[in-house]
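Following: one structure in C-alpha coordinates, then a few remarks.
Complex shown without one protein chain; remaining protein chains in place.
For subunit A:
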Amino acid sequence: MSVLLPIWFFSERDLFETQRLRLMLFFFPLLSIQQMQFMLLFSRQGKLRLQKWYVPLSDKEKKKITRELVQTVLARKPKMCSFLEWRDLKIVYKRYASLYFCCAIEDQDNELITLEIIHRYVELLDKYFGSVCELDIIFNFEKAYFILDEFLLGGEVQETSKKNVLKAIEQADLLQESQNEDWGGLSEDIL
(Lines give C-alpha, C1' and ligand atoms only; values in the text may rest on other atoms or scores of the structure.)
Protein backbone atom coordinates (compact mmCIF):
# COMPACT_ATOMS: atom_id res chain seq x y z
CA MET A 1 0.00 0.00 0.00
CA SER A 2 1.31 3.38 -0.86
CA VAL A 3 -0.48 6.47 0.27
CA LEU A 4 0.68 9.78 -1.05
CA LEU A 5 0.65 12.24 1.74
CA PRO A 6 0.32 15.94 1.17
CA ILE A 7 3.57 16.80 2.79
CA TRP A 8 4.43 20.12 1.23
CA PHE A 9 1.29 22.06 1.37
CA PHE A 10 2.60 25.51 2.07
CA SER A 11 5.38 27.58 0.68
CA GLU A 12 8.77 27.66 2.19
CA ARG A 13 8.84 31.37 2.94
CA ASP A 14 5.58 31.15 4.70
CA LEU A 15 6.94 28.42 6.88
CA PHE A 16 9.83 30.37 8.15
CA GLU A 17 8.11 33.65 8.69
CA THR A 18 5.21 32.27 10.60
CA GLN A 19 7.44 30.97 13.27
CA ARG A 20 10.16 33.54 13.31
CA LEU A 21 8.99 35.21 16.44
CA ARG A 22 8.63 31.95 18.30
CA LEU A 23 12.06 30.97 17.09
CA MET A 24 13.51 34.09 18.54
CA LEU A 25 11.76 33.56 21.79
CA PHE A 26 13.28 30.13 21.86
CA PHE A 27 16.79 31.25 21.37
CA PHE A 28 16.81 34.31 23.51
CA PRO A 29 14.83 33.22 26.49
CA LEU A 30 16.81 35.54 28.72
CA LEU A 31 15.64 38.47 26.75
CA SER A 32 12.17 38.57 28.18
CA ILE A 33 10.36 40.75 25.73
CA GLN A 34 8.12 43.05 27.65
CA GLN A 35 6.30 45.12 25.22
CA MET A 36 3.12 45.46 23.38
CA GLN A 37 2.85 42.79 20.72
CA PHE A 38 0.16 44.38 18.62
CA MET A 39 -2.77 46.73 18.70
CA LEU A 40 -6.05 46.23 16.90
CA LEU A 41 -9.03 48.48 16.40
CA PHE A 42 -12.23 46.94 15.29
CA SER A 43 -15.87 47.84 15.20
CA ARG A 44 -18.72 46.21 17.03
CA GLN A 45 -19.54 44.41 13.80
CA GLY A 46 -16.09 42.89 13.85
CA LYS A 47 -14.64 45.00 11.03
CA LEU A 48 -10.95 45.67 11.49
CA ARG A 49 -10.25 49.42 11.36
CA LEU A 50 -6.61 49.68 12.29
CA GLN A 51 -3.85 47.22 13.03
CA LYS A 52 -0.37 47.70 14.29
CA TRP A 53 2.02 44.78 14.76
CA TYR A 54 5.13 45.19 16.83
CA VAL A 55 6.37 41.67 16.21
CA PRO A 56 6.99 40.18 12.79
CA LEU A 57 4.32 37.70 11.79
CA SER A 58 3.13 36.41 8.46
CA ASP A 59 -0.09 37.72 6.98
CA LYS A 60 -1.69 34.36 7.46
CA GLU A 61 -0.87 34.38 11.14
CA LYS A 62 -2.04 37.96 11.53
CA LYS A 63 -5.36 37.15 9.94
CA LYS A 64 -5.79 34.17 12.18
CA ILE A 65 -5.01 36.11 15.34
CA THR A 66 -7.31 38.93 14.32
CA ARG A 67 -10.19 36.62 13.60
CA GLU A 68 -9.81 34.74 16.85
CA LEU A 69 -9.41 37.83 18.98
CA VAL A 70 -12.28 39.76 17.47
CA GLN A 71 -14.53 36.82 18.18
CA THR A 72 -13.30 36.40 21.72
CA VAL A 73 -13.55 40.04 22.66
CA LEU A 74 -16.92 40.63 21.04
CA ALA A 75 -18.32 37.66 22.94
CA ARG A 76 -17.51 39.21 26.30
CA LYS A 77 -20.14 40.95 28.33
CA PRO A 78 -19.86 44.63 29.24
CA LYS A 79 -19.22 44.22 32.96
CA MET A 80 -16.44 41.72 32.58
CA CYS A 81 -12.88 42.67 33.33
CA SER A 82 -10.81 44.30 30.61
CA PHE A 83 -8.05 41.72 30.74
CA LEU A 84 -7.99 38.21 29.52
CA GLU A 85 -5.41 35.57 29.00
CA TRP A 86 -5.16 34.43 25.45
CA ARG A 87 -2.61 31.94 24.20
CA ASP A 88 0.43 32.98 26.21
CA LEU A 89 -0.36 36.65 25.98
CA LYS A 90 -2.55 39.01 27.89
CA ILE A 91 -5.19 40.97 26.08
CA VAL A 92 -6.20 44.39 27.34
CA TYR A 93 -9.22 45.86 25.63
CA LYS A 94 -11.66 48.68 26.00
CA ARG A 95 -14.69 49.76 24.10
CA TYR A 96 -15.24 53.35 23.05
CA ALA A 97 -18.64 53.88 21.41
CA SER A 98 -18.71 51.48 18.48
CA LEU A 99 -14.97 50.80 18.46
CA TYR A 100 -13.00 48.23 20.37
CA PHE A 101 -9.36 49.01 21.13
CA CYS A 102 -7.43 45.91 21.88
CA CYS A 103 -3.77 45.47 22.86
CA ALA A 104 -1.78 42.29 23.38
CA ILE A 105 0.93 42.45 26.02
CA GLU A 106 3.27 40.03 27.71
CA ASP A 107 2.43 38.18 30.82
CA GLN A 108 4.56 40.37 33.08
CA ASP A 109 3.40 43.66 31.67
CA ASN A 110 1.34 46.22 33.51
CA GLU A 111 -2.29 45.88 32.48
CA LEU A 112 -3.62 49.12 33.90
CA ILE A 113 -1.02 51.28 32.26
CA THR A 114 -1.85 49.59 28.96
CA LEU A 115 -5.48 50.45 29.50
CA GLU A 116 -4.40 54.05 29.87
CA ILE A 117 -2.26 53.82 26.75
CA ILE A 118 -5.46 53.03 24.93
CA HIS A 119 -7.20 55.92 26.58
CA ARG A 120 -4.42 58.36 25.81
CA TYR A 121 -4.49 57.29 22.19
CA VAL A 122 -8.23 57.85 22.05
CA GLU A 123 -7.70 61.30 23.57
CA LEU A 124 -5.09 62.09 20.95
CA LEU A 125 -7.41 61.03 18.14
CA ASP A 126 -10.21 62.96 19.74
CA LYS A 127 -8.18 66.12 20.05
CA TYR A 128 -6.83 65.88 16.52
CA PHE A 129 -10.07 65.11 14.75
CA GLY A 130 -12.30 66.98 17.19
CA SER A 131 -14.55 64.39 18.80
CA VAL A 132 -13.41 61.47 16.77
CA CYS A 133 -15.77 58.91 15.33
CA GLU A 134 -15.29 55.66 13.49
CA LEU A 135 -15.61 57.37 10.10
CA ASP A 136 -12.69 59.69 10.89
CA ILE A 137 -10.50 56.69 11.34
CA ILE A 138 -11.80 54.98 8.23
CA PHE A 139 -11.22 57.99 5.98
CA ASN A 140 -8.08 59.33 7.61
CA PHE A 141 -6.47 56.09 8.53
CA GLU A 142 -3.05 57.43 7.62
CA LYS A 143 -3.39 60.17 10.23
CA ALA A 144 -4.42 57.61 12.80
CA TYR A 145 -1.26 55.70 12.03
CA PHE A 146 0.95 58.77 12.24
CA ILE A 147 -0.49 59.71 15.59
CA LEU A 148 0.05 56.20 16.83
CA ASP A 149 3.65 56.24 15.60
CA GLU A 150 4.33 59.47 17.45
CA PHE A 151 2.84 58.06 20.61
CA LEU A 152 4.03 54.45 20.51
CA LEU A 153 7.10 53.22 18.73
CA GLY A 154 8.12 49.60 18.50
CA GLY A 155 5.51 48.76 21.13
CA GLU A 156 6.84 51.19 23.73
CA VAL A 157 5.51 54.54 24.79
CA GLN A 158 7.56 57.22 23.10
CA GLU A 159 5.92 60.44 24.13
CA THR A 160 3.19 60.72 26.72
CA SER A 161 2.63 64.42 26.48
CA LYS A 162 -0.50 65.12 24.49
CA LYS A 163 0.83 68.53 23.51
CA ASN A 164 4.09 67.21 22.15
CA VAL A 165 2.49 64.49 20.08
CA LEU A 166 -0.01 66.82 18.54
CA LYS A 167 2.67 69.42 17.92
CA ALA A 168 4.64 66.88 15.92
CA ILE A 169 1.61 65.95 13.86
CA GLU A 170 0.64 69.57 13.26
CA GLN A 171 4.14 70.40 12.12
CA ALA A 172 3.98 67.58 9.64
CA ASP A 173 0.60 68.79 8.45
CA LEU A 174 1.95 72.29 7.97
CA LEU A 175 4.81 70.98 5.95
CA GLN A 176 2.36 69.09 3.84
CA GLU A 177 0.12 72.07 3.21
CA SER A 178 2.93 74.44 2.34
CA GLN A 179 4.07 71.98 -0.24
CA ASN A 180 0.61 71.37 -1.55
CA GLU A 181 0.43 74.96 -2.73
CA ASP A 182 3.24 74.74 -5.21
CA TRP A 183 2.44 71.29 -6.31
CA GLY A 184 -0.02 70.08 -8.87
CA GLY A 185 -1.41 67.11 -7.04
CA LEU A 186 -0.38 63.62 -6.37
CA SER A 187 -0.51 61.49 -9.48
CA GLU A 188 -3.49 59.24 -9.29
CA ASP A 189 -1.80 55.95 -9.91
CA ILE A 190 0.47 56.08 -6.92
CA LEU A 191 -1.75 54.47 -4.35
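Observations on the structure shown:
We take it that a contact is a pair of C-beta atoms (placed from the backbone, for glycine too) under 8 Å apart; a residue touches a chain by one contact, two chains touch by 3 or more; residues count from 1.
Throughout what follows, contacts and distances are computed from a predicted model.
The UniProt record for the undisplayed chain lists the protein name "Adaptor related protein complex 2 subunit alpha 2", from the options "Adaptor related protein complex 2 subunit alpha 2", "snRNA-activating protein complex subunit 1", "NADH-ubiquinone oxidoreductase chain 4" or "Proteasome subunit beta". Mapped onto subunit A, contacts with the missing chain fall at residues 1-3, 5-8, 12-13, 15-17, 19-20, 23-24, 26-28, 30-35, 54, 56, 58-59, 77, 79-85, 88, 110-113, 115-117, 119-120, 142, 145-146, 149, 153-164, 168, 171-172, 175-176, 179-180, 183, 186, 189-191.
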